[in-house]
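Every protein chain of the complex appears in place save one, which is left out.
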Amino acid sequence: MRHVIFRVEKERYGLPLSAVREVVVPPERYTRVPRAPAAITGVMNLRGRVVTVVELRQLLHLPEGPTPLCRVVLLDRGRRDLGLLVTDVDGIEAVERVSAAPGKVMPAVRGVARLGGLGVTVLDPEGLDAAVVALFTPSK
Amino acid sequence: MTMDMSRYLGLFISEATEHLEALGRDLVALEREATASTVDSMFRHAHSVKGMASSMGFEPIAMLAHRVEDLVDAVRQDRKLLDRDLVDLLLSATDTLTAQVRAVSSNREPEQAEGLLKQLSTRVQSLTGHAPAATRVAQVTALKPATPSGDDGEGSGGGEGPSGASGSGTPGGNAGPAPGSGTPGSAAGASGAGASGAGTTEGSEASGGSASGGAGPSDSGASGSGASRGEAASGAGGAPSSLAVMPPATLMPPRDLSGPDALYGAPGARSLAVVPENDAAASVAALASGLKAAASAGDGKAGSPRWSVRLRISPNCQVPGVRAFLVHKRLSSLGTLVDLRPPLEELKAGRIPDGYIQVDVETGVGDAGIQTALRNVAEVEVVSVAPAVPEPPALPVAAPALDPARATADAGSRTVRVRTELLDYFLDTVGELMLATARLREVGKVLPENTRPALEEGVYRLHTLVKDLHDKVMSARMTPLSLITDRLPRAARDLARRKEREVELVITGAEIELDRAILDELADPLLHLLRNCIDHGLESPEERVAAKKSARGRVTVTVRRARDRVIIDIEDDGRGMDPAKLKASALKRGLITEDAAQRMADRDAFLLSCLPGVSTAKDITDISGRGVGMDAVKRVVESVGGTLEIDSERGRGTVFTLRLPLTVAVVHLLLVEVGEEVFGLPIAKVVGATEADPQSLSKSRETALLPHGNGLLPVHALEVLLGVPAAPKPGYRPFVVMEGDAGTGKVALAVDRLLGQEEVVLKPLSRPLDLLPGLSGVTILGSGRPVFILDVPRLLTA
């Protein structure tokens, strides 16, 4: 299956092409979402639609880093307008044989695969969606 | 050739869903009163779903719909058969069908409902005395393969080809000729959907051609009848018909023809085909005289010549009985039929050995007349026509000419269906056009004075056009409320049955239209309010009788229009609400003060039921898998720009009143700034604004108090309330005084700046933003900046 390959700093990630609507450049400024979890960067106006932008780094609990985040990967999730803030998008590649990711099981991560000799973490669109919703639902 | 059925998938889903919804409504109506028209309508809905599903190749759906159709048909014959269990069974079949259609809509194969099919079959058998018939389903592939195969990312596109090919590889028992169906892959592959049409035509012509391979030139023994070929031959390139007419007095046809050789023009059987090319006038004249002859023959005059006709129903014919009946009817119109074999009853029942039919016709139209009568009947091969007694040559006949000069196509208004996403897209795009226009106007302001008028004129024109377009898009989005109220009778029935209540639900004004986006949001709240009425409002039949009410409770849903608002009243005649109890409950939870409770009017007290926790604990409805309480009802209604009111009288009932905007809410906002952020406050809830120095305000515990009128209002700094970084300058600050709700009362919000009023289109919040308390919507300002609209009472309580 063809995947959109993108990076958060040096780490590479993939999402099925069918789950990605488009990739856009982030706006100069976001509208802050009051009382939203820290991972929510804000909302942006994309051709009249209000897109919620989530910082993938925080969604995946990665350590904070200095690299500028310069692309928004828009998920194709029906009426939900959700964008993932990433460092850069590398391109579209065929990803085969996804194997289980080592370490802690996360719903947002489907597994890992090898691409051109390098590892890529394959994300699960539904899991990402669920992870975002989980951010908003206070755990009791 | 196989048609590409996937293009009909969307239409199948929407139309089948509509039929199933209507079926469900009919079932509920049926239980109240079993009228013939309701049963007929149910039959039609089931029948339509079956037809569509079988065309799409969705066997589980077609089978289930077929069983439902059978069962409804049985009820149609005798309405006394109807009982509650039967309605339950049909309702659950309807639900299952709906689920199956839904499965299809998410690109899954519908599951076979084995258990239900068995139950339905048993009922059909016990009611009618015979087992239900098998369901025939087209062999097509309408769904895309679940996973695109191979590593080609454009797998879905490539998938069309193979799926089309596999479809035509199973031609449903039609022994069609090879040229048509043998090379489907290449044709489909070459030019996509367009090729399927051409291939189809080719196939059917080829089938005609192959059947008449033996038809060759002949001598002029029957020159008259030759005229009939002119028309036919001009239509299709190859000898089109399979007629094998034996000129009278030449050869007696072999009576025992049975093999395909005989059928398809074995050399021995002389076939006739004399075609003086064209000559329309001759053929028309021939037709006229042929018809005249047929008419006179129709009198059934004794003494007409007798012709012996032998024909064969095509083995591909699905309903040979009907085919044979059609043949019988055609021949009967020519004269008298004698010695029909098999006899008519056998024919009608489709009991026709090898498809052969033999009959003598006493008619004056001659062999050509007979040929003509049968020429246009599909799936029938005329094996032979010969005089039972020798006769003079027959009259020339031609195929019926069709009047080419006709009125132009209908000019009446047409309607098309548009997917809602497309309507949403239109609205979004028009919104963008408006923004773009506003930006153009801004740009124009910095141009030199002398170049401005031209631009301004253009912008003005653009603005007018866009506004007009916006109006049109908005009116296209208007949808009758019945779209959601139609679900209520079924829900009422189920709820009432579960609670062992008797309920009469009356809905009026459902034809009134609202914007589609508002309608979508309202479906769950309406259901919840209905449930509230039935579960909590209405008493048990015994209680009602004791209170001198009719045992059957009544819930009315009344929709009416008042200027630019739509008002929906949901009213029950039950026990009513107790304001004192609601106040006590809110008090206990610390949601209101003792003092506020004392002074609170009943109408406000009823609204306490919308505060989380006051009465919702036992009151959460599980609708489509998520809990919906009264607080959610109120929130949704307000998020689309509406209001909720509750009125109630002990012992008399309760009425919930929803006042809704007609179109996607255009709201007036007061825009305020805190830090670098801008927020919108609904003007409708703004009482006023004032300025004060926060340092000078008196305090009660930690809360600052702002003098307002005769009292003091609690002050909240908006930046604190929202968690926005801001460092307010010392000194005077603007305060906005807002209407609160029953729990909070009025409050004052400290902001950094008042930016002014604006009229905006409110957008509902999509997930995950709708999970945040305190936001009632979002909008995009003329500058392109998204701005959230605040729900202040929720901000304060959540």
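General remarks:
The letters A and B name the chains in turn, as written, and every chain counts its residues from 1.
One rule holds in what follows: contacts are C-beta pairs under 8 Å (C-beta built on N, C-alpha and C of every residue); 3 or more make two chains touch, one makes a residue touch a chain.
Everything that follows uses one rule, which is that contacts and distances are computed from a predicted model.
Only one chain is not pictured, and the protein name UniProt records for it, out of "Peptide/nickel transport system permease protein", "Phenylacetate-CoA oxygenase subunit PaaA", "Response regulator" or "Polysulfide reductase", is "Response regulator". One chain is not depicted; across the entire complex it touches B. Here one chain is not drawn; of B:G51, B:P541, B:P734 or B:P773, the residue touching it is B:G51. Interface note: of B:V319, B:L422 or B:V720, the residue touching the hidden chain in the full complex is B:V319.
Only one of B:E15, B:D486 or B:E673 touches the absent chain when the whole complex is considered: B:E15.
Residues of chain B that touch the chain left out of view are 1-3, 8, 11-12, 15-16, 19, 41, 43-44, 47-48, 50-52, 54-55, 57, 133, 136-138, 171-172, 174, 176, 180-181, 196-198, 200-201, 203-205, 207-208, 231-232, 235-236, 240-241, 318-319, 321-322, 325-326, 329, 348, 350, 375-379, 399-400, 402-404, 406-407, 409-410, 417.
One rule holds for everything that comes next: only the chains that are shown with their structure count from here on.
The touching residues of chain B, when paired with chain A in their complex, are 147-148, 151-153, 155, 428-429, 431-432, 435, 676-679, 722-724, 763, 766-769, 771-775, 778, 780, 784-788, 790. Interface of chain A with chain B (complex): residues 1-2, 17, 29, 31-36, 43-45, 47-50, 52, 79-82, 92, 94, 96, 132-133, 135-137.
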